[in-house]
Structures are given as C-alpha cells and as structure tokens.
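With one protein chain removed, the remaining protein chains of the complex are shown where they sit.
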Amino acid sequence: MVIEALVTSVLTVLIPIYVVSFLLYVVRVVKGPTIPDRVLAIDSLGYDLAAFMVVLSILLKSPLMVVSGLALALWVYAFDIYIAKYLEAKEMGE
Amino acid sequence: MNLREAVIAVSIALMIALLAYTIGAGGLGPIAPSRLRDLAVSYLINTYNPWNITKSALSLEAVTAIVWDYRGLDTFFETSVLFVSIVGVALVFRGYREKLGLGGKGLSEIVKTSTKVLTPLILIAGISIAIHGHLTPGGGFQGGSFIAVLLVLMSVVFSLDFVIGSGLTSSKLLMLRSIGLVGVLSTSVALVVLGIVLGTHAYIFQNIAREGSPLSMPTWLLDRPTGGTLLFFNLFEALAVAAGLSLAFLVLSLRESEVEEALGESEWYE
Amino acid sequence: MLLAGLLPLFLMGAAFLLPGLSLVIKNSKFFRVYSLAVCTVGFFMALAVALETSRGRVVTYWFGGFRPPLGIVYTIDSLSSSLALLSMFILTMSTLYSTWMVRSRSEYLYYTFMLSLGAGSVGCLYTGDIFNFFVMLEVLSLSAYVLVSFYRDNPKAIEASIRYAIVGIVATSLYLLAAFIVYGSYGTLNMADIAMKSRHPDAVVAYSGKIFGDIAFSTAIAIALSAWTFTFKAAIFPNHFWLPDANPEAPTPVSALFVAVIDLVGAYGVMRFLHTLFGAGSVIEALRHDILLLLHVLGAVSALVGALLLLVQTDIKKFIAYSTISHMGLAFMAITTGTERGVSAAVLQLISNSLSEALLFYAAGIAIVAAGRSLDSLGVLRRNKLASTAFIVGLLNLFGIVPLLVGFWSKLFIFMAVLEVGYLASAVVLVVSTGISGIGYVRLMNYLARSTPKTREDSRLRSYWVPNVVIAITTLALVILGVAVIAVPEVSKAIADAGRAAVDYVSYVRAVIGV
Amino acid sequence: MIDLVLVVAGLVLISIGVFYDFVGAIGLLRLPNFYTRLHAATAGAIGGAVVPMIGTALVALGADYLGPPRFFLAGAAFASSILLMVLAQAGSHAIARAAYISGEAPREPILHDALKDRGGE
Amino acid sequence: MGRVSGMSDLVITLYTIVVLSLVVNIGISLYGVFTRPSLVKKFICLTIFSDTLNSFAIAIGFRRVSDTYPSIAVLSSVPEELSELATFAETAVDPVPQALVLTAIVIGLAVYMFLVGLIVMYYRHYKTTHVRVVEGGSVG
Amino acid sequence: MEVVPISIAAIAALLSVVATYLAVRSRDMLAAVVFSAVQSTAYALIYYVLMAPDIVLVYIPVSVGILPAVAVLLIKKTERYES
Partner (left out) sequence: MGRVFSYLAVFSMIYSFYVVFTGATSAFSLVLGVIASAVASVVVKPVLISRDLKVSDAIRLFYLVAYYFYYMLVAEVKAHIGIARIVLSRKIKISPAIVEVPYYVGTSYGMTLIAGSITNTPGTVVVQVDTKRKVFFVHWLTATTYEPVKAREEISAEFERYAQKIFG
C-alpha cells in the first residue's frame, strides 16, 4: 500500500514536467525552420512519448498496455529513416 | 478565397456545428458516462465466460474476441478489402518486371548494421504480438503490420535490390498472402465442413459450441486458453497482412525504369 | 439458412484464389471459365435464397451462432433477395460478356475484381448490421475504383478513378461516422434492433438492453450523413458528377454493372434506412418527412438534369450514364413518397433500369469495339440484327411508352405512387423528363439507322456469339418481365412484396429479435 | 524491503529521465542550428527515454499491487530500452547524414568542417 | 461518486475539449480535402480525416469509474469465479468501438494504398499532381 | 486521479488541431507529412489515455509506419511543392 501511494504521488508530480517538455518539442516542430529540424524534434518527441507511455502504464495500473511504447519508438525510427532516404536518394527503392 | 471555397467552408462548418450540437445535447448519451452501453457489458461479461460457454469466445482479450469471433464476418471482409487494394495496386502497375542489378546503395553502413540487428527483434516482437492476440493487447493485424513495416524498412535501408535478391519477389509474397487468406477462409468454415462430415449443424465462423451445434475448436493449449479459432485467425492474418502490405509497398516503390516498359505496351481496348 | 450466409463468402473466397492460381496456371481461358462458373453458381444461390424469401418470409443467418444483437446476422427479406438476384444476374451476364470483350495480359486480375464487386453488392444487400454494411460498401467501392482504372494506359480512366475515389472515400467515411453515432446513441449495431428502438425508445432487448442517448438528435444527424452517402452511391443530383466521369472510362461490361451493383446499393440504403430503420412511427417522424421531401426534390432535379444533359452528349457511354442519372432520379422520387406502393414502383424501376442500361451497354459494346465511342459508330450495329433489335428494345424500355416492356409499367407505377401522395409537380416532372429523354432516345435511333462509321480491325470482331447470347438473354428477361408484371400474378405480387418488405418493419424485427 | 528499494531506485531513474527530457527539449529550442540540436536530441533519447524505461522496469518488479502482469511490464520495458539504444543512434546518424548530403540544413555556426571538400560523400 | 463535484466538472470539461477538438479536426481536414488542388495534399488530408473519425469513435467508448481510472478491456488473468467478470464489466472501457475502429483503420489503410497507386499513375500521365478542372468536374 | 490522464488527452487533442491546421496549410508536402506525423502521435497518445492499447498497436504501424512511407514515396515520385 505504501508502495502504491509512493509510486502514484511521485509519478503524478513528474507528469506535468513531461507534458511541458512535449510542448517544447512541438514548438520546435512548428518553428522548423528546416525539415531535418522538424524530424529531429519528432524523433525526440516519439522516443520520450514512448517512455512516457511506459511510465503511464504504471500510473494507470494497466501493465498490459506497455507494448505501445515499443511500437511508437520503433515506428518513429522508421519515420526518420524514410525522411532521411527522401533527402538522400533519388528514388525510394534505391 | 473564391466562392466555391466559401461554400465548402460554410457547409463544413454547418456540419461540424450540427455534430457538436448533437453531442452537446446528449445525442450520444452523457459525456464521459459512468455506465456502459448494455451491449458492451454483454461482450465484457461473455468474452471469457466458462459458465456460459455458448455465448463466450473464451478469449481474455475482449477486443480480439469481438474482432474475430463476435464480428468475425466484418474482419473477414476487412481482410478482403486489403486484398482488393493490394491486388488493385498490382493491377494499376501491371506488366512491371522486377529487375536485379539496377544498383542501390541504400543508407549508410551504420544504419544498415543497426537495422540488421533490429530485424530479428522486430520479427519476434511481431510474432509474439500475433500469438498472444487473445491474451494481451494485439492480434493478427498488429503483429502482421509490425512485420510488414520491417520489410518496408529493409527495402528503404538496404535498397530494393537487396530485398528482391534475398528471395522476396512479388510472386513469392503473393503466394504467402494467398496462403494466409486461404488459411483465414478455411478456419472460418472449418467447423461447417466438419459438421457436414459428422452430420451435425455448425455455423460459419463458429468457434466454441453453440446452442444446437455442439462442435468446438480446441480451447486450451498447455496452460493458457487459445480462444478456439482466434489463435489460428491471428496467425494466418499476421502472415497475410505482412505479406500483403510488403507486396503493396514493393510494387509501389518499383523504380520508374522497371515500370516504363510495361506502360509502353498499350493494352487499351475500350 | 447456410446458403445465404455462404454466398458473399463464396464469391470472395473464389476471388482470393485467383491471384494464387495465376502463379500456377498461365492460360487466360481458365480464368474466364472459372469466374463464369463461380458467378453462375452464385446466381443460383441467390435464386435459391430469393425463392426462400418469397411470400413475405424473412430469412436470417447468425454468423458464429451468436444471437443477433451479439453477433452479425444476415437478414434477408424479399426486397434484399430480389435486388441481390438482379445484381447476380447482371454480374453473371457481364462476366460472360467480359470473356469476349476484355483482353489483357492479366485478365485474372480483372475477374478478381468482378467477383469482389459481386461479393460487396450481395453483402450490402443481405446484411442486417449497419457496420457490416459499411464494410461491404467499402469492398464494393474499392472494387469499383479499381475497375474504373482498369485501362490504366488511358489517362482519363486514371483521372476519373481518382476523382471517384476521393469523393467516394469521403462519402463512405461519412457513413462510418453515421454508424458510430448510431452505436453511440442506440447502443447497438443490429438493424432490426435499431428499427425496434427507433419506434419504441423504451424497449429492452436481450444483450443490447436499452438505448443510451437522446436518440432524436443523433438519429437526425445519422440520417443526414447516411443519406448523403446514399445519394452519392446512387448518383443523385448534387452528387451525380462521378457517374458520367467514371462509368464511361470503365470497361464496357463493368459500365453495364454500375447501375445494377452500385446505384442499386445506394437506393437500397435509402429504402432500408428511411423506411425500415427510421421509418414511419419512429421518434423523428416530422424530420424524416422533411428529409424525404428533400430527397424527393433532389430526385426530381436529377431526373431533369440527367434528361437535359443527355441531349448534348456525343459519346455513347456518357449518353447512357446520363440516362442512368435521370432514371435513378425517378426511382428516388418513388422511394421518397414514403409509401409501400412507391417502394415497389422503385424496385420495378431499378430492375427495368438495370436490365435496359446493361442491354444498351452490351449492344453498344459491339459498336465500341468496331468503331469507337462516338455516337456515329452505332451504325455498325446494323450488320448485327440481334444487337440492333436489342438496342432498340432497350431504348424503348427506357423511354417507357411500350406497354409490353417493364419500363412502361415501372413509370406508370411511379406516376401512380406520386399521385397517391399528391405530389402533382413530381408527376409533371416525370412526364417532362420522359419527354426530354425521349428526344435523346429518338436521336440515338436515328444514329443507329443512318450513320456510316469507319470500322477498324479487331480480332474480337470475328465471332459474335458470346455477346449475342448475352444480349439475347437480357432482352428476353426484359420482355418476359414486362409481360409477367401484368400477366403473371406471382410476379406482380413479388414486386409488391418487395415494397411491403421495406415498409413492414414488424416482421423484419420479429425475424431477428423474435418479439 | 527489497520491493521498496527497487521502487525507489526506479523512481529515481524516472526522475532523472524527466530531467533529461526537459534538458533535451530546452536544448532543442536554444541551440543554434540543426547539428548542434542533434546533441540535445541524443540527451533526450538516451537520458530521457532509455533511463526512465529501465526505471519503470525496476518499479514494476517492485510494485506487487499490479499483479502477475507486472513481469510483462518489466520485461517489455526493459526490451524497449535495449531496442531504443540501437534505434536512437541509428536514427540520429541517418538524419544527420541525410541533412548533410542534401544540404537541407544550414551548417553555420561551425568552426571546422572536415567533410566540406568531400561534398558529404 | 463520493467526489468533489468541482473535480468531476473539470473532468467533463477536459473530456469535452477532447471531443470538440476532434470535431474541429474533422472540419479542417475535410476543408483541406475539398479545396487544396494537389492530390498529395488531398491524400494527406484524407488520412487525417479518417483518423479523426476513428478517434471520435474511441472517445464515444470511453467511460468513467468511481474512485479509480477505467481499465482496458482485457482480463489480466483467467477468471476463477463469476464475480470477477462482473467487476471487470464495471471497470473496463467499451470494447465495441475499439473493435470497429480496428476494422475501420485497416479498411482506410487499404483504400489509401490503392489511392497512392492511382496518384503515381496520374503523375506518370500528366506530369503534375494538380487536379485539372475539366468539363465541369467539381471534385476540385 | 482521473484528471491527470484526461488533461493529457485534452492537451494532445489541442495539439492535434494545431498539427492538422499546419498540415493543411503548408505548401511543402514533406512538411505536411511531418505535421501529419505529429497529429498521428497526438492521436496515439489520446488512444493510449482513453485505454485502447489495441488501437495504439494498430494505429502506430499504420499511421506512423506505413502511410508516411507511402506518402514520402509518393512525394519522391511526384513533386514536393504545391505550385
């Protein structure tokens, strides 16, 4: 019971900081100015959101939801790679 | 903003205003209700209910149970839509010839090696999500799309040459997809066929014994429930989706030089 | 009834096998025979289902063995079964016609989509579940987009397909939104359940319990959204633009299918939603009346617009497409009278329209192969007595002045139906649009009799027996039906039954929920 | 007792993670150009994501009020953190390389550019 | 509920914000579909549009539980007795919209895949992704 | 207790409106893809907070993994800027 209270209260305090940093990431996405900047911001946003989802699954007491974090991290990486390929190559299949 | 745009804007605004008003006026029940719709309660009670087995899917996961058992027909035709779309892409690009040796440098060595390391991990994560579809969140489509995005990733990172060269040609993917779909189809009618053989009645998409049709799929494997047909559906669906989506991407990302020959030979007869 | 549940699955499964088989079998003849066989079997399955539902019976099939609000159920009354029979008939005919008309290196792909189109159409008509209706609508629409773009070397075909697809996606998405809203407020997806609860908001049904929200508001917006979708599918006035774009660019057998498969589903949707689900006696009676009136006006407008635009066409396929718009408008006028008689008239109109448009396309197809799509090329048909006779029969049927043909009776019934509810203006519109389109039809006959087109060489022109068989069967169907509507009481009763089935929600609900 | 130690250690790691998350966000905003921002993003990915994931795994092992699925949570969180170590560096490198080759992002300010005369290749 | 009503109001307000933002998104993306001339932009707007509809459905399926947060619609272990199921049904969210949305997402994906094929083909023919305005076509 | 997750959902929803607006407005298609990825991520967070992990698992591969890949491919094959 002590553990539950401890975990819940600490996480509840930490979550606003997470949300603020997400907002700051989004500011960078909106400001740009270039595509790599935006992608970089999305990249960090995605990884941190993945971690956030993992953390949130403890707070929401639904351990089974944790896989979504992994999925987000993986496909944000994939998104990175697509944009990188776009910038580098002449054709996507190259 | 010209007149046409203004008309569109106004009508859309009207639509969303109506929608918002409907929601605000309680058209969909109270906002953030504390009681569920009764149908949802029926599903939740029955999803794993050994005490009322004729209504149950014997799956711990209510969403997978609804997707593949209670509303299995929807999902079957959803897979068909995917099938139609993938074959449609093949139709629009028909006549292409996959060519090896068009060259392809892919991305840098570091990305290549990292993706190489990731490959088995993503693959096993996808398979794991598919085979635990009736126990944890996930299922056939989720697992299959994991694997499909892996193939997309490989064709981007290593180049198309690498993917085709390692044996994943479009006809092989088509074959895999057909196997998956035929698996889904035969799982859905398996008990009907068995019922005809044994002389009893069974429904299409039947999973566990129902009133008047006593046939049932195996419900336990070792120490966990299998959800009857759900395990098979998830596996076949994962195969079909993985093969199908990568096929579609493969065809879409063909290089222009591979397609332009096919475009030259006109086969337009009206 | 296992057969009913199996039919769409059977068509779709047959389509699944085709690309797989293509890796093994390279001979395109096999695919023609295969898909023709599948369609024929499907037609007889639909026929069996239709016979089962005659005399007002409602057949249900529970998928997975779950009781209706819990699982998906196919609910087939004489309305849906007769329309499905029509769909399957035209599908079989078109497939047979395609074996002559369509030549391509990858024919198996073409037949795959024909089969999935049939599966989608029959699934839409049979289903008793609004979400399943959406899924089948997507099967149908996607197959249609693909088939429109079949001649991908023709830039116009690609363009038409894109336009059709973009607006089509929005339309089906709006239907999806309507389905979500209905679930949100009714707490169920089953059509019979909804039909019951819209009349008796206090009803408690096993498994789905009571309604959840204020159904008056949500029903209104759901009807508005889904009506938009259905007018799009049925090519009614503000949403008619896709048909003259897309239909002519599709292969001719597919153009022949459009009315019997896609427009039909749109009209069926309106019948189901505005008569069975949220029909007379439901909570939004007054609003429903207004919506019906609006749709009636739209139907009248599209009847006129179609007839007027038809006059200026120089392309055979576009001509027939505009004629379709006009006739779908008439069907809509009949549906939206809100009476049993109106719906039966609309069913007859759909049958007559589908058969004769298909007949026109089949006959014109020969001319198109020989000389292209301009109206001049119709002169080619003079060499083929059967085709030219059939073409004239089709035109007369659409014109609707020959009492031996079904088109006459359908127009007469529509006329009576609109007069019955006192819409005098609509009766005038009916007559005027018939007159205007009549000018067009006479013009077409003139081309048929006089024009001397330049023909071209084509290997398909060596033998005509396949199109001739198709044309003969379709013409016979048209004539026999026209006689039977009056002479055979069973047929006229069946048509009346189909109309009653749409309005009679009680037996629909009773068959599914059992109260 | 061991539970409490695990949970506290995990919470400390999560807090460090939150801090680096914030550092990453601020760095992304304050640093002058794309290449310098890359470093802040790395801090956000490793310090801000891998560390709290490991922390969550520890917390999950300790928090027995979550029931048997907590092993699933711990395992998946740990597996995600391992994957993230591979993903983050490959992603950063890929986008940096692409930006350099395509010249999409301005390189200034930069004091020394060993790649300049090679055109990025 | 046994809670301060101010708290409850706050939750309802926040939840209304979610739903209304989704409704606004429907409007914006639909506007984009109909007014932007580029097919690629239409494609992107369409994906946003259908995503928004799906989110809307998920929002319909959410519920509130007194004292705690609702749980996912997955049983965490094989139930031993019937009462566990009743508790589950009292705390879990609505699984039906999730199942429907799952289907809808896949269908959307399928349609968009094909649309991309068409757009590529369009570009091969016309060398542009702009929709040409021909003979009164108003898809625009 | 439930205020925290719901406020996260509300913030994500507002963010998604901004991202959608920018995606519709921007003339650079690649930027539009990037903005729509932000919108997808925000939606994924909404799904997560509204307790739909199944949807998150299917939505993320589709909407961050496949559709952007296809969209980028499309832009590569056609043109990047709306003229």
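A, B, C, D, E and F label the chains in the order they appear, each numbered from 1.
The definition used in the following text is that a contact is a pair of C-beta atoms (placed from the backbone, for glycine too) under 8 Å apart; a residue touches a chain by one contact, two chains touch by 3 or more.
This is a predicted model, so every value here is computed, not measured.
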item: Identified contact with the non-displayed chain, of B:Ala125, B:Ala148, B:Val241 or B:Leu254; value: B:Ala125
item: Absent-chain interface as seen on chain B, which is shown; value: 108-110, 112-114, 116-117, 119-121, 123-125, 127-128, 131-132, 166, 221-224
item: In chain D, positions touching the absent partner; value: 19-20, 23, 26-27, 30-33, 35-36, 38-40, 42-43, 46-47, 68-69, 71-76, 78-79, 82, 85-86, 88-90, 92-93, 96-97, 100-101, 109-115, 120-121
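Rule of thumb we're sticking to: only the chains that are shown with their structure count from here on.
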item: Most remote chain, CA-based centroid, reference being chain F; value: C
item: Pair joined by more contacting C-beta pairs (B-D or B-F); value: B-F
item: Whole-Å gap between the CA centroids of chain D and chain F; value: 21
item: Centroid distance [mean C-alpha coordinates] between chain B and chain A, Å; value: 25
item: Residues of chain F engaged with two or more neighbouring chains; value: 1, 5, 51, 53-54, 56-58, 61-62, 65-66, 69-70, 73, 75, 77
item: Residue list for chain C, restricted to those that touch at least two other chains; value: 131, 135, 138, 142, 145-146, 149, 152, 158, 183-184, 189
item: In contact (per the touch rule at the top): chain pairs; value: A-B, A-D, A-E, A-F, B-C, B-D, B-E, B-F, C-E, D-E, E-F
item: Residue ranges of chain E touching chain D (in the complex, touch as defined); value: 76-77
item: Sites on chain D touched by chain B in the complex; value: 72, 79, 83, 86-87, 89-90, 93-94, 97
item: Chain D residues touching chain A - in the complex, by the definition given at the top; value: 3-4, 7-8, 11, 14-15, 17-18, 21-22, 24-26, 28-29, 34, 37-38, 40-41, 44-45, 48-50, 52-53, 56, 59-60, 62-67, 69-70, 72-73, 76-77, 79-80, 83-84, 87-88, 90-92, 94-99, 101-102, 104-106
